[in-house]
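One chain of protein is taken out of this complex; the other chains stay put.
First chain written, first letter: the chains are A and B, and each begins at residue 1.
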Amino acid sequence: MLALTDLASETPLALSVAATGAGALQGALIARSDDDLDLVGMATLAVCLGFGGGVIRDVLLGTFPPTALTNAWFVGVALAAVAVVAIAGRHLHVIEPVLLVADAAVLGLFGVIAAQQGLAAGLPSIAVVFVGVLAAVGGGVIADVLRGERPMIMRPGPPYALVAVAGVSTYVILVEAVGAQPAVAAIVAITVTFAGRVITFRAGVRTRAARTGLRPR
Amino acid sequence: MLALTDLASETPLALSVAATGAGALQGALIARSDDDLDLVGMATLAVCLGFGGGVIRDVLLGTFPPTALTNAWFVGVALAAVAVVAIAGRHLHVIEPVLLVADAAVLGLFGVIAAQQGLAAGLPSIAVVFVGVLAAVGGGVIADVLRGERPMIMRPGPPYALVAVAGVSTYVILVEAVGAQPAVAAIVAITVTFAGRVITFRAGVRTRAARTGLRPR
Partner (left out) sequence: MLALTDLASETPLALSVAATGAGALQGALIARSDDDLDLVGMATLAVCLGFGGGVIRDVLLGTFPPTALTNAWFVGVALAAVAVVAIAGRHLHVIEPVLLVADAAVLGLFGVIAAQQGLAAGLPSIAVVFVGVLAAVGGGVIADVLRGERPMIMRPGPPYALVAVAGVSTYVILVEAVGAQPAVAAIVAITVTFAGRVITFRAGVRTRAARTGLRPR
């Protein structure tokens, strides 16, 4: 029988760190495209996108100190991403498409990890989905606010938080209602998030202003 | 003898949830009047105004997970408010005056609940007032920041945080100095907050820019 690693409850450290690195690279590259941010600003955005969501998750669930601080890898990889972008940033914009794809995977991974911990904490399903989505998108919200932008997830545009909602809900439903193995549920949920993000993005799907309601214009 | 429910230490769940619902409706209606927010933006503001202050309170007092997450009602009623506004929002702006009145009551209720918990945690009176006021106004501050607005409570205008200060101080003084029953103190304090908000608003009282100091211009 195959011993599947449970991605959610026993996330391999290398995977968590890689996810943090991917987020941090994104943050650093965003900073690099902005004339009004210095190295500290770059590091701030790298940290927010690297492990900001994880810190929000840990604070909400009462895990102190947050996992991102109990292990040297997380701050380390975020700073490494800053160093790489500061030194070789001009060559790195070619990897931005790769990062966008990585981001879609990380979005699902962060949501599922937080959802698993929320279930372990005994939260009701709807609160688990809330925590999972907040963990997945919260770091980006803080980064946007710090840059002086209205958070991307709140604005009309390609669905982002909504695919996280779909992915985390999938995980919770599979584990709680269907009784699936957490490892299987995690892989399915991350796939749903990833596919949902890539497909809606490619298809040009956009959310609309909420004032237009749910009916067609 | 009348067995008064202690509004602060044993807030009936229905009351907490109703308060969350009133805040969430306000948040969703604010989002509806903004062309640059989608359904996720609406949900974000609904959550901030619904239970953002309660989460701030619980984090400061060390209650994990926050009450808003240990019970399905809070996220549930916030999302229900979003659904109602998204579907029937055009008909709901007529209830905005009702929501403003509800907001004045909720402002007092949230402040008093947090103050009671602060006293139970053994905080000094001045810190209890601080936590109470932050719980009452903090969700709105986050919502304002996310919308890209300077927080309303910090700007010259109708007194808002100051009436929360008056209400929470009333509660703390009645309980700590006067020795009043918490239930009685809560009702008086909420009444003070409510009346203070409604009367100053109707009378057109406005705070002034701090640079003008406390003296008349």
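Here is the rule we use: contacts are C-beta pairs under 8 Å (C-beta built on N, C-alpha and C of every residue); 3 or more make two chains touch, one makes a residue touch a chain.
Keep in mind that what you see is a predicted model, and the values were worked out from it rather than measured.
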Using the document's definition of touch, tell me which of A:L15, A:L99 or A:L146 contacts the absent chain. A:L146
Mind pulling the chain B residues that touch the left-out chain? 59-62, 118, 121-127, 129-131, 141, 145, 148, 150-151, 153-157, 160-162, 207-211, 213-214
Please give every residue of chain A in contact with the chain that is not shown. 28, 31-42, 44, 47, 55, 59, 64-66, 68-72, 74-76, 79, 85-87, 89-90, 145-148
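Quick note on the criterion: only the chains that are shown with their structure count from here on.
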Specify the angle of rotation obtained when superposing chain A on chain B by their C-alpha atoms, rounded to a multiple of 5 degrees. 120
